[in-house]
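Note that one protein chain of the assembly has been removed; the remaining protein chains are unaltered in position.
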Amino acid sequence: MSLQEFLLLASALFSVGLYGALSQQSIVMIMMGLELMINAVIVGASAFWYFVSPDRPDGQVVVLLAVTAMAVEMAVGFAVTTAIFRSRDVDMTDMAADLKG
Amino acid sequence: MLEVTPWWGALLLPVVLALFAIAAASFDSVLATGRGAVAEPLRATAGLLVQQRRRTLAADSLLWRGGAVALLVAGIMAALVIPLGSWVVSDFSVGVVWFNTMEVVAWAAVWLVGWGANSAFGLIGGYRFIAQGLAYELPHMFALITAALGAGSLRVADIVAAQHDLWFVVWMPVAFAVYLMSVLGMAFFRPFDHAVSGDAAGGVLAELSGVDRLVFVAGRWLLLTSGAAMAVPLFLGGGQGPLLPGWLWSVLKTAAVLGFLVWVSRRGPTVRMERFHEIAWIVLIPATLVQALVVSIVVIW
Amino acid sequence: MVRVAGRGAAVDLTSWLLRRTPVRPLIAAMPGGTWARVAVEQFVRQNGWRLALSPAEANVLVVAGPTTAEISPYVDQVWSSIPAPRVRVHVMDGTDAERALSSVASTLHDVELQRGEAQLALRKEGLPQSRHDQHSSAHSCGAAMHDDHASEMSCGGAMADEHGGHEDHGEHEEHGGHQHGGREEHGGSHQHGGHHGHDMSSMELPGGLSMADRGADRDGLTLDQLHVPLGPVLPDWPEGLVVHTVLQGDVIQQAHVEVIGASPAAHDRLPLVARRLDSAARLLSVAGWADAAAQARVLRDEALTERSNANDLNRWARRVRRSRLLRWSLRGIGGALPRLHHWLDDIVAGRDTAGEPAAHELAALLTGAEFAAARLIVASVDPATHEVTHHA
């Protein structure tokens, strides 16, 4: 195992997530794409901790941050979707295009 | 203090668990229909082995059958970190978290089985279980953390060692009670059996037959057994006790906890989540938090 | 253990296992079949059998009471969804239960017979294959057939298909505007020509099922609705009762009560105390307190044979009345708790104070209830189904 291999995995996951976040119409599916991208962050941060600076806890703290970010992202995403769905009955980004600022 | 068994310990573990589960199921049958029903679980197993597997229209069989298998696997994997006397299959450094994770697999497994069958009753059961999970899981986690706090470690061996002088149940009664209750909840066992209750024709179980049903029901009993067995190292001092060897103490304590859970579960009606949720969040979470606070103050002292 | 050394040994193993299969009867109680059902339940208890909750769990279908042309398709539907090994018996009235049921175990354990049954069971032709490469087949768990669908589904088995999607917004106008209250506010939705750019409304899903409607739910969200019929073959359910529900999640938006298969001549009521005990047993069973329900059934059978012991009745009634968990669980469920307490009074006093249940109010009580609450309400009303006429 080497740092490169882990970073390759992270890049692949990030790209798949990016594809999902860009291509999907449904808010929920976009969130799935975002989660995959944060997943890549988890892999990358763990690998950097292990291979570059195992004596310092920073890598681990970044992983913890990423996990929290996922939870917050999902909670807020669903709350916003529920609110939009209640008031406008849409769950697709294209249909909420008039919310553009 | 604990010694890790050789590789065959992992093969022996499911056998030991299954023996406990069968004994518990026999005890339950005897309580339900009298002394003649001792062999009922074994006969039911035989019956399920020859019964046809049901298929339903447009079922998602991958998820359906996969959910049942996941429950069975989780029930066994949860027990990897549970010591029997001084033997343990895996002395994982974060054993308590591992145990909790395997229990949470039940969330996904039960919902998948309810969803996959493509049946209204199954789906109602699946959603009921998620609601139940949201109610019992946080108090359950705080109860686990309280035991880990008392020992200052997530390793099960350290938790057992920390109870050398005084069992945790003595000074963590709230955590112990909440733990036992949530074991019934996570194994969706009476009185927390709303996910598989008769009012929805068996709920998640409504469409399962044959081997699929066997796998799912066995997984449920194994989960209950693992939960009961984990109460021993967490709160009841593990294999510690006078005279008898450690493994026998573990067996006796596990049997006592399991028997108590089966017996007490028959004492009242099903607890529905629309009622229990409020209690879980307004009473149990603060209670377990206060318990954890007390324990941490004592530890720092 | 039996060693599987070849085909012969495999057959031996199968028959060895089959002989050990416990009997799991599912009782299909017909209107006018109360005495038959009571006799069956008594036989089941005396033989240490356990009742099945759904066709999937059952291996014996016991039809209790006279069948009519109206109800027999439902019974056949349930029968077709019981997996082999299986046996079907018919108990006409209380007197022939013993004769009909005593041979059930040997029929169930007969390898040759059950091999034939396995060819017939779960082999319903004509249902289309699903996408997941399934040899699909019949389906149900003991509830009525679906109102609108040609293919026969029961117990709401058609679930996800109907759940299958949101309907086209534009089409909603043509549907006669039923239950989509706040829809007009979002007139903008017309422009999309379809919720997701598909015209779903005219589309048929695999299986010949139509899509579900949507309607406003109590949280102000517009979500899918299911049409799920409950009954007539459900455990602890009044004989012949069918409640056609519109479900959203597990909240009943609309209920339509119907009784099928009732023959007006059939008058089969149990004596008062036994009747009340029977109703209480059902309610306790639906509430999930199996032990108290089983005890109530024992007391019921004793009352029917005039072997009643007032002490036992009192002790049981006191235990049920005092259960704090039961009170906590039933409080606020459409008057279920007061009705149960009236029944307990009747049982102890031996005379009728509760009066007969008003079955025509059932539909009103059920609307807005959650599924679990609805089951409790139905059990707590426990309408004598031969008196119910069609109510909307």
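Points worth noting:
When the chains are written out, they are named A, B and C in that same order, and each has its own residue count from 1.
The rule we apply is simple: contacts are C-beta pairs under 8 Å (C-beta built on N, C-alpha and C of every residue); 3 or more make two chains touch, one makes a residue touch a chain.
Keep this in mind: contacts and distances are computed from a predicted model.
UniProt records the chain missing from this view under the protein name "NADH-quinone oxidoreductase subunit J", selected from "NADH-quinone oxidoreductase subunit J", "Hydrogenase", "Sugar transporter" or "Multisubunit sodium/proton antiporter, MrpG subunit (TC 2.A.63.1)". Counted over the whole complex, the shown chains touched by the missing one are A, B, C. Panel shows chain B; residues 58, 60, 62-63, 92-94, 97-98, 100-101, 104-105, 107-108, 111-112, 115-116, 118, 127, 130, 133, 137, 154, 274-279, 282-283 of it touch the chain omitted from the view.
In the full complex, the hidden chain is touched by chain C at residues 130-131, 160-161, 163-166, 195-196, 198, 200, 203, 205-207, 218-221, 223, 328, 331-332, 368, 370, 373. Within chain A, the residues in touch with the undisplayed chain are 1, 3-9, 11-20, 22-29, 31-33, 35-36, 39, 42-43, 46-47, 49-55, 57, 60-61, 63-65, 67-68, 70-72, 74-76, 78-83, 85-86, 91-92, 94.
FYI, only the chains that are shown with their structure count from here on.
Interchain contacts link the chains end to end along an open line, per the touch definition above. In terms of their C-alpha centroids, the spacing between chain A and chain C amounts to 45 Å.
Distance between chain centres (mean CA atoms), chain B to chain C: 30 Å. Multi-chain contact residues of chain C (touching two or more other chains): none found. For chain A in complex with chain C, the touching residues are 25, 82, 85-86, 88-90, 92, 95.
On the side of chain C, the complex with chain B involves touching residues 14, 16-18, 20-22, 24, 45, 48, 50, 53-54, 56-57, 59, 81, 83-85, 118, 121-122, 127, 130-132, 134-137, 139, 141-143, 151, 153, 155-161, 205-207, 226, 228, 234-236, 247, 249-250, 284-292, 294, 323, 325-326, 328-329, 370-372, 375-376.
Chain C makes touch with chain A in their complex at residues 183, 186, 188-189, 192, 196, 219-222.
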